[in-house]
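Report on one structure; see the data block that follows.
Yeah, one chain of the complex is gone here, protein chain that is, but the others are all in their spots.
Presenting chain A:
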Amino acid sequence: MEDEKSYSDICGGRLALRRRYYSPYCREFGLSSARLSLRSLTAVTCAVWLAAYGLFTLCENSMILSAAIFITIIGLLGYLHFVKIDQETLLIIDSLGIQMTSSYASGKESTTFIEMDKVKDIIINEAIYMQKVIYYLCILLKDPAKPQEISQVVPVFQSAKPRLDCLIEVYRSCQEILAHQKATSTSP
């Protein structure tokens, strides 16, 4: 079953959460943020070119204009390939593990997989971020040798940064799967 709902992120931008239930205990959550808007692209390009033109009128060196064009193109490509994340997905497979994928605007995808043995819990944590206190979903990892201690904290949806209502939805779904996984793992 698949459904899609609209939420907002901590800055007020629009996000779309797409939930797919492949089987009772295998679920995927995809958060898509807004694509790069033409308005912001033209604003940045105009600002950079106006600054370059201002420098050119001061220095009378035409290399500045070519350099500004070059910087704009390279900067845009670098931003799309390394910075702008369009969609983040969280795939939970009971008894196997958790997989997080980030797909960039240029088409690059980066994936991280965590085995279910290492996962202690999925929680919503609050922390100070810049000048705000935000809620964010994170996976607590444990060392299989010391199951009572938290060894690492892995935040998810780091670039989309949804608000609490979206996080509660994802949290409840994940807790159902984790509860089922604990119940089936303790019984041999």
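The rule we apply is simple: contacts are C-beta pairs under 8 Å (C-beta built on N, C-alpha and C of every residue); 3 or more make two chains touch, one makes a residue touch a chain; residues count from 1.
As a working rule, contacts and distances are computed from a predicted model.
> According to UniProt, what is the chain that's been left out of this complex called? Choose from "Two-component response regulator", "Phosphatidylinositol N-acetylglucosaminyltransferase subunit P", "Tubulin epsilon and delta complex protein 1 isoform X1" or "Transmembrane channel-like protein".
"Phosphatidylinositol N-acetylglucosaminyltransferase subunit P"
> Hey, which of A:48, A:76, A:96 or A:140 is the one touching the hidden chain?
Touches the omitted chain: A:140.
> Go through chain A and note every residue touching the omitted chain.
Considering the whole complex, chain A reaches the absent chain at 120-121, 123-125, 127-130, 136, 138, 140, 149-150, 152-155, 158, 168, 171-172, 175.
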